[in-house]
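Have a look at this one before I ask anything.
Of the protein chains in this complex, one is absent; all others appear in place.
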Amino acid sequence: MANKPMLPELMKTHGVSRRAFMKYCASLTSLMALSPALVPRVAHALETAMRPSVIWLSFQECTGCTESITRSHAPTLEDLIFNSVSLDYHHTLQAASGHAAEAAREQAMKDNYGKYLLIVDGSIPLDNPGYSCIAGISNLDMLKETAAGAAAIVAIGTCAAYGGIPHANPNPTGAVSVSDIIKDKPIINVPGCPPIPVVMTGVLAHFLTFGIPELDELGRPKAFYGESIHDRCYRRPFYDKGKFAETFDDEGARAGWCLYKLGCKGPTTHSACATVKWNNGVSFPIEAGHPCLGCTEPDFWDNGGFYKPLSVPSGDYRKMGVAAVVGGAAVGVASALLAKAGKAKAVQNHETVDAHDLEKSS
Amino acid sequence: MNNPAFDLLMWARGPGFDIALAIFIGGIVLRLTEIIILGRKKDMAPAKGNGFLQGLKTIFSRSVPRKGLIKFAPVTYLGGYIFHLGFFIAFFFFAPHIALIQDAFGISWPAAGRVIIESVTALAVLAVVALTYSRLTDPVRKSLTTFDDYLVLLLSVLPLITGYVAVNKLFGDPTMMLAVHLLSVEALMIAFPFTKLMHAVSFVFARYYNGSIQGRKGAES
Amino acid sequence: MSATLERGLNALREQIDAPVASFFTSCVSCGLCAEACLFYRETEDPQYTPIKKLDLMRRMWSREFTLLGRIGGWLGLTKPITDADLTAWEPLVYDSCTMCGRCTLVCPVGNDLTMMIRKMREGMSASGHGPVELIGAAQRHIDGNSAMGDLSKAIHAQVKNAVADTGIEIEFDKPGVDYMVILSAQEIAEFPDVLGAMARIFKKAGVTWTISSEAFEATNVGIQIGSRDIARTLVQRLVDAAEKLGVKGVISPECGHAYQALRWEGPNLIGRAYNFEVIHIIELLDQLRAQGKLKTKGMNTQKLTFHDPCQINRRGGINKEPRRLMNMVAENFVETEDAGTMNWCCGGGGGVGANERAAPLRNIAFKRKKAQIDKVNPDAIVTMCAYCHHTLDNVLEEFNMDLEVMGLTELVAEYLDDDA
Partner (left out) sequence: MDCKHSSAKDSPEKDDVFSFVTTGNAIPFLHEIKHALEHLLKTGTESVIDLGAIPFAPGDERILEEILGQGEVDATLTIMGQSHVRETAIPGVWRVDHLDTNGAFQSRFIEITFLPNILKTQPEDAERGLATLVEHLGAIESIGKPQGDT
């Protein structure tokens, strides 16, 4: 199915007008966070792009990422993007099962060797390959095998990108991310738990039109992960004015004040939630009154507690403080007693000063 | 995949803070114990004034400079006040810091806005620059200054600068800068009991003793 | 026995207590004590920064009284105090400090630097680093009855003169009276008029008093050189005499360090409270004034200013009393700048006045006092310390300033209302 119909053909068969294509290109450009001046280039790229084969592998995951990307029912941008690719293997979505499913994957790999796009969600267990297998093949083997012929890999969701929840302490399966295993392929990380659907499609659109987007040091497309939630947050003015919700049901919470003190990780979290938002742009967690968990960041699960402000130490420091008081006092008493003993000795050794022995004998 | 900046931040928030706190508190308790246990002899001379009350009063009243002296050491006085006030305001009225205090002690108060926090931070940094300059050039300050003094100035100004950079994202990765900010505070905490930073606690005792000695005699302090 | 380094270090060690530890812990070397110091202000020489004068004591505290310093000592990072160190510090501790106490009042962290100088002198004197003049004075006083030698004859002569002048009987060694009067050697030698002044005032006020022929000298060189042992011996003499006479109180005369010695250090030196009260003459006069027992007539019309002796005001707490008395008798009383608690020292206190080596420095330092006086340009200066009186007289003469200096007691007596 790959390399055949291109997007304009698809649109024509759906009875979509050129004006609609213009609207689509404009919105897509906005979605990819590109300048409106690039709309013609996006249009041209879409008109000429080949329809790529996509293999989607799901490892230690919860299917939340797939849920997220398939959430919209209306013919939206996401649909169009997905219609422009050939999803040849996705064990949750595909109709085929068992040997037929695996055969589809192998066929797609063979037909498109070196050209297909590999999408991965979920982490890969290293402690014991048996922890997670598909069709008797361990995740590790399947990833290595499938990655070998991929043009590029998109690690969808925090698990695939950074290990995610399976990787959280104490990481019983020895879960790692795609980039921990595959070193010789371009990897685009699209973290989030799950990622925003339009971000996933935006990344795919970018890959289809302009290839690999510009990535940050954590392998994330800068267009969507370039800025922190905090910098783009509509509640930021309250942070700057020093107005904070103290509990989830106080005046500040009702008035929509900053959620920093309720543990918001916005300042250290890079994601487009605050601008792109969720559920077709309806809202995002902070707008719904909940602090950001920081799910697009590595090890977000181990960041010291979701409701602990960033500035609050994550450990049980009170115990440490009490121990320090006791320890400090003990050492202090010992040291002081030593000093006092020295002084007592000095008092004992006091040689009475007489007016006639104030001069040195020598 | 790991984010070294994030890992460093988590270390600074976790074990790093615990270690720093243990040294900070343990060290302060140690030094204060050393002082208090040393004790002082009971004064046999009949008191003319109330040494205890004047001691307590002096803890606060000595914060006001004695009349006419500011003009002889303007940099030390003004720099000192601006630094201390700036550091105090930035520390106690910046919301993330209040959150820490609230977590530790369960008390909190309204936070100051960004304009105030950043202004006082900038002023405090300038004050440290002026104080350092005076240590390098003024003969009295120069003759008194040891390595300890420069270390203390550096350790006091680093949290201000790193905090300002982290909040304003002036350069570097913000997560990394936040981690660096916490680490700079932890350096300050670790050095605190063993350097002249200790004055921030022991001044209470020094002023009390001074006030009580003078107060017993009915003299001013 | 003789003065040795070990004896000195031992004596210094004995002096370190919680206040000293808290002071050294708190010092941030801001140098503001220098701005308060007479000697730094007039020379602008940083070595006179008060806290620097205490550096040897700080070193001992750090090495022997703190954990970190002790570790530093074991590791050989810090060096023990040597006799050469003490020699180097001698001029700083004795020549450039009158223990005036101004630094104690300006230190932002509240360090009582003056008290520490007093303590440091214990180590200096015990190790043989006291100024020779003070050593001589100590020997004269211990061997005789005054720092100036034997003043027995002198005091009897001065009392006889006062009796002749005033016609009021002054009895030696009279038990059961209200007060035992003691005098500073300076008063006996230079300003004996104070005897007649007291005689007249006390007679009017109905106060009975006597002078002990065994202990009449108020000064205590032990306080100045910094030797508790010597100071104790001298205080003990006064206490014995007063308790033998069974007086209600001892009047501390117009002398700064004598007030410190008997009123504040004395009980701690002998290890117990006295059976009598110690009152400064000016405190007593102000009490009598308040009770209506001291009435004056007429006023001095000269432009008068008042010099606060450091040990009596700043470090003794007698501040308002002399001003109330001044206002009784002085029509044109003008205060100098910094008068009162922050007054500038005359430059002669703390044994500096007796120290020949310190004379050139003392004359430079006096410029501060001179500037303070010049600004007011008075006809005369009133004070309540015979040694301040003595120093002012001498230095004013050296600076060719034609100014009269007078004791407050004598000034009050001059306007005593004999008819009331």
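So that you can tell them apart, the chains are marked A, B and C in the order they are listed, and the count of residues begins at 1 in each.
By our rule, contacts are C-beta pairs under 8 Å (C-beta built on N, C-alpha and C of every residue); 3 or more make two chains touch, one makes a residue touch a chain.
Values in this document were obtained by computation on a predicted structure and should not be read as measured data.
Chemist: Which displayed chains make contact with the chain that has been left out?
Modeler: The chain that is not shown is in contact with A.
Chemist: Quick one: which of A:Pro36, A:Pro172 or A:Gly211 touches the chain that's been left out?
Modeler: Of the candidates A:Pro36, A:Pro172 or A:Gly211, A:Pro36 is in touch with the missing chain.
Chemist: Identify the residue among A:Ala20, A:Ala100, A:Ala135 or A:Val322 that touches the chain left out of the display.
Modeler: In the complete complex, the chain left out is touched by residue A:Ala20.
Chemist: Based on the whole complex, identify which of A:Arg236, A:His270, A:Lys308 or A:Lys343 touches the chain you can't see.
Modeler: Hidden-chain contact among the options goes to A:Arg236.
Chemist: Can you list, in ascending order, the chain A residues touching the missing chain?
Modeler: 16-20, 22-24, 26-27, 29-31, 33, 35-37, 39, 74-77, 231-232, 234, 236-238, 248-249, 254-256, 274-276, 280-282, 288-289
As a working rule, only the chains that are shown with their structure count from here on.
Chemist: Chain adjacency by touch: line, ring, star, complete or other shape?
Modeler: complete
Chemist: Can you tell me which chain is nearest the middle of the complex, judged by mean CA position?
Modeler: B
Chemist: Across the interfaces A-C and B-C, which one involves more C-beta pairs in contact?
Modeler: Answer to which pair has more contacts is B-C.
Chemist: Could you grab the centroid distance between chain A and chain B? Build each centroid from C-alpha atoms only and quote it in angstrom.
Modeler: 38
Chemist: Multi-chain contacts in chain C: which residues touch at least two other chains?
Modeler: In chain C, the residues touching two or more other chains are 16, 65-67.
Chemist: Tell me, which residues of chain A touch at least two other chains?
Modeler: 331-332, 335, 339, 343
Chemist: Which residues of chain C touch chain A once you look at their complex with the stated criterion?
Modeler: 1-4, 7, 10-11, 13-14, 16, 64-67, 70, 125-128, 130, 132, 135, 138-139, 141-143, 225, 227-230
Chemist: Please give the residue numbers of chain A that touch chain B in the complex, ascending.
Modeler: Of all residues in chain A, those touching chain B are 161-163, 176-177, 179-180, 189, 217-219, 228, 231, 239-244, 246, 258, 260-261, 267-268, 297-299, 302-304, 308-315, 317-318, 320-321, 323-325, 327-329, 331-333, 335-337, 339-340, 343.
Chemist: With touch defined as at the start, can you tell me which chain B residues reach chain C in the complex?
Modeler: 30-31, 34-41, 43-46, 48-49, 58-59, 62-63, 65-69, 72-73, 76-77, 80, 138-146, 149, 152, 194, 196, 198-199, 202-203, 205-211, 213-214, 217-221
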